[in-house]
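Below you will find the structure I want to go over with you.
Yeah, one chain of the complex is gone here, protein chain that is, but the others are all in their spots.
Every chain is named by a letter (A and B) in the order it is written, and numbering of its residues begins at 1.
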Amino acid sequence: MGSYLIRRLLIGIPVLIGVTLINFLIINLAPGSPADLYLTPTSTSADVVRVEAELGLDQPIFVQYFHWLVRLFHGDLGVSFQNRAPVTELLAERLGPTLLLMGTSLVVAYLIAVPIGILAARKKNSPTDYTVVGAAFLGISVPHFFLGLVLIYVFALELGWLPTGNMITLGRGGGFADRVNHLILPVAVLATATAANMTRYVRSSMIDAFGQDYIRTAKAKGLGLSTITNKHALRNALIPVVTVIGIDLSALIGGAIVTEQIFQWPGIGLLTIQSIGARDYSVLMGINLIAAVAVFGANLLTDIAYAVVDPRVAYA
Amino acid sequence: MTTTEPLLQVRNLKKYYPIRKGVIARTVGQVRAVDDVSFDVHPGETLGIVGESGCGKSTTGRAILRLETPTAGSVIFEGTDIATLSAGTMRRRRTDLQMVFQDPYSSLNPQIRIGDLLAEPLIAHHRLKRAAAQARAAEIIQVVGLPRLYLNRYPHELSGGQRQRVGIARALMLEPKLIVCDEPVSALDVSIQAQVLNLLKDLQGEFGLTYVFISHGLGAIKYISDRIVVMYLGKVMEVATTQEIFTAPRHPYTEILLDAYPEANPHLRDRPRIIVEGDVPSPAKPPAGCVFHTRCPSAQAICTTEIPRLSTDAHPVACHFPLLASKNGKVES
Partner (left out) sequence: MTLTEKPGTAGTADAVVPDSAAAALGRERSSAGFVVRRFLRHRMAVAGLVIVALMVLTAALAPLLAPHDPNQIFGSFEAAPSADHLLGTDAVGRDVLSRLIYGARVSMSVGVGAVAVYVLIGVLFGLLAGYYGRWVDSVIMRITDVFMSFPYFMVILILVSILGPSLLTIIVVIGFLAWPMIARLVRGSVLSIKQTDYVQAGVALGYSTPRILFRHILPNALSPIIVNATFGVAQAIILESGLSFLGMGVRPPAASWGNMLSEAQSITVLSSQPWIWIPPGLMILLAVLSINFVGDGLRDSLESRSYT
């Protein structure tokens, strides 16, 4: 187990280097140069050469990469092309709302998916099961933006129950109830796909677990279905569920971009869209790097969690 | 038998598998699947290799064909060491050496019709057109006793025995000199086994084939082999003609192996049995000295320290205390 853990971490090092390298290469692919920040329309070509030399832009690309990496380790992600604020500051400002949105969605998705998945598995091939499976298919197939628009149309515009967007009511908002009200629709959008995906996972792994010999043995011993579900099947069914969380972070980030745009939720996703509109690549690369490291970390944790839940993995 | 030049000489063949452990997967030990094996195969003969599962007989067969890369040693076929040939040269050389696999269910690609399975070797090696290769396949399939219409069938439409005939036919397509038969009848019903063995015998006469016949079953080995190599834990215990092995074994292990072989003659069933204790040791930790000493009824002190060499006489045996030819347990009653 210990050596598996160390090996898995060591494998992560080249992957992490690859992530930063690709990120750096995309920055260089993007139009616009960091030198532009220090130049004005009246700058001469001599000024350009001077500024590029000061910034190290005249050096070979791998030297630039190395310098970029060193700055990265000092927590320096560069400066926004658009408003000249440090990228880390912009990110820090937006991280909270996004974490709130994604975290709430994940919890909600989990709370829906696990009981419903188990229910469907226990009533396999019944009308209940078919309804769950059908709803799950609908959930994974509906695009975030369409679902978002429909929800705004119904609950905000037609019924007027909930706000159309933003995190708080401008001017007078900010109370707990107000925040919850603003959170409901975006969370509903973001949690749908995750819940649908997870429901299918839970259902199929529970069905799988119910078919195993040790579950049949438990039945033969006269244990009730609830005991079997809780004590035996559920624990084994958790293994694939662990995976969904790992995979879903990537999908969740994608969903958050669209959801935040629709609901004008002031998080990283909205910052992404705004930066794309402004072609602010230094901010985009900062976001991309943070997100990639997060996904990388989630993948790593998933593998480790796997090994913890199922020790055989460590010996594979 | 020794008058002719051997077709195949296996010399000091070794195949070790590393056991890896830890973070950087360093090698902490080795499984000695095949450990210093030598024997000759003469043109036109059938050499049987017999031993319990895990004794390295299959690995030996696969190493001869370079399906496993030998750790050390040489495999000299018609004067050329094929263990060291380049991949490309070896690929062309493979027309002379073929294999019949144990499991006729998994050795035929399930997605390809029998006709194409048989034609493919000719297309790959001799650049024959599909029609010409198919025509040759139609001849060969009849040689192995199957009707031509089977050419259009998929492997799963055939029975086990029929599939093994296809496997044999495929091995014949390139007109090889040597065929390694790796337990070719073990996966078949007993009633089918004899048919396939007879087919192999007939084909040997017809095409002048040489066989290396690997089996754990003494019945099949006795029926088809001219000479027999007895293996235990990756090592050769004894090499002799079938007649000598079955009537005058010199290695205690051979004697025990024969003892476990059910006797067809009921009058001979009352002979005293040799009881062997313990399991086969792990090839990852073979015993020091003679690998068989942990289970040998006649083991002495020297057996635990010194590895017995295969003797160089007419009936080679690797034992410090070989049984005397006159005194063997088999024919006493």
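For this structure, a couple of remarks:
Please note the rule applied: contacts are C-beta pairs under 8 Å (C-beta built on N, C-alpha and C of every residue); 3 or more make two chains touch, one makes a residue touch a chain.
Since this is a predicted model, take the numbers as computed values, not measurements.
Of the options A:51, A:183 or A:253, the residue whose C-beta touches the omitted chain is A:253. Interface note for the absent chain: among A:49, A:63, A:107 or A:150, the touching residue is A:150. For the chain left out of this panel, the touching residue among A:104, A:128 or A:299 is A:299. Where chain B meets the chain that is not shown, the touching residues are 65, 67, 90-95, 97-99, 101-103, 105-112, 120-121, 124-125, 154, 156, 167, 170, 174.
Residue-level contact of chain A with the missing chain is found at 11, 14-15, 18-19, 22, 26, 29-31, 133-134, 137-138, 140-146, 149-150, 152-153, 157-158, 164, 193, 197, 200-201, 203-205, 207-208, 239-240, 243-244, 246-251, 253-255, 257-258, 261-262, 272-273, 276, 279, 281, 284-285, 287-288, 291-296, 299, 302-303, 306-307, 310, 312-313, 316.
Going forward, only the chains that are shown with their structure count from here on.
Work out the mean CA point of chain A and of chain B, and you get 57 Å between them.
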